[in-house]
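Note that this complex is displayed minus one protein chain, with the remaining chains in position.
Right, subunit A next:
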Amino acid sequence: MSSSTFFSSSSINTIKSSCFTTENHSSIIPTSSFLGSTHKLRFNPLTANSPTRFIKNRQTHIVAVSDVKQKQLKSTPFVGNLLITKEEGLELYEDMILGRTFEDMCAQMYYRGKMFGFVHLYNGQEAVSTGFIKLLKQQDCVVSTYRDHVHALSKGVPAREVMSELFGKTTGCVRGQGGSMHMFSKEHNLIGGFAFIGEGIPIATGTAFTSKYNRDVLKQADCDHVTLAFFGDGTCNNGQFFECLNMAALWKLPIVFVVENNLWAIGMSHERATSDPEIWKKGPAFGMPGVHVDGMDVLKVREVAKEAVERARRGDGPTLIECETYRFRGHSLADPDELRDPSEKAHYAARDPITALKKYMIENKLANEGELKAIEKKIDELVEEAVEFADASPHPDRSQLLQNVFADPKGFGIGPDGRYRCEDPKFTQGTAHV
């Protein structure tokens, strides 16, 4: 299959219009049109500032503007009102509360010894997961990192399955074999959970290719599935990231690369690890739009996500979205979190996405305290029930040890007695010599 199948005449415009976004950004507000549409995306109107000071000076009022919605850029954190309906607002709120409550419960369970291994919590970053994943259909794919509990929950994996998986029980979404860092779900198209940074991005690229192939070559006209790849700021210095940006832009794959820039890679600050800390700029270098958005504001994230997902669905290619966000806890539950400045933590704690959404909904009369409290209570009960379910579930049987290494257990070969090893009755007990 040649690349001309995926060629679109408007691709040249993207490259031209996104050129100047990499240039000096002091005077102009660069814009770029999404291919084939009248939607415009307004980029970060940066003042000239050096990368080392960029955290303080960086404007956070980045917003996606679409002609249809006719928004005005204001200095308030929330642009316009009626960005969401009441139902949507409650859905977003519930999802974020679920993420936060679940992660807090994970921490409790870990310290009680019910959970073990390396657990990485998502507190503070809920806006990104909710903002993006709640826009997806069931058939859209999500590829995540080791900080994947909340991505799984947003995508629709039941909380009880995620909790069981964390406890290592058979009823978990991966039957207890993956653990915290390897959440998979065929039903919800969650393609992992990767302990290794950057390993998921090429896999997401492959998933997106399948979707494009199904539509363009196999002529399944309704196949417009989009893939979202989530990863962090540290990953953006890894070769696999760049290789995939190139491939995705080259073949115009329906993928959205979402960078959850929480400024820290364990103990390595993003500014000190990256030559140009503004990750969104790396998109135009490869021929795709690069967008920076305030990842602590779920409404802004949702606006940007809508544009990017729709762009991918239309077949116009990939987008790179950098979400400026923050994790309130340490890198993992084993991390004492001593390196981060308390004032930085306080700054971001004040921008807690859940508090912000609550305030927005109440101020704009979309919901009242009572309704929100009811949601919180409901989620509390859900998470408690998930823990009870996980506690009551059985541990995996020994026979599960040797399953799924190969597709066909005959792959273990012939044993010393000349028969297939898997036919040895002790094989499934895990005691046969493999």
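As a convention for this text, a contact is a pair of C-beta atoms (placed from the backbone, for glycine too) under 8 Å apart; a residue touches a chain by one contact, two chains touch by 3 or more; residues count from 1.
We take it that contacts and distances are computed from a predicted model.
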| item | value |
| --- | --- |
| Absent chain [UniProt protein name; select from "3-methyl-2-oxobutanoate dehydrogenase (2-methylpropanoyl-transferring)", "Spermatogenesis-defective protein 39 homolog", "Ragulator complex protein lamtor3" or "Response regulatory domain-containing protein"] | "3-methyl-2-oxobutanoate dehydrogenase (2-methylpropanoyl-transferring)" |
| Residue among A:G89, A:G131, A:G176 or A:G200 touching the omitted chain | A:G176 |
| Sole residue of A:G239, A:P342 or A:G370 that reaches the chain not shown, by the stated touch rule | A:G239 |
| On subunit A, residues whose C-beta touches the chain left out of the figure | 116-118, 168, 176-179, 181-182, 195-198, 234-235, 237-239, 265-268, 272-274, 339, 395-396, 398, 400-402, 405, 412, 430, 434 |
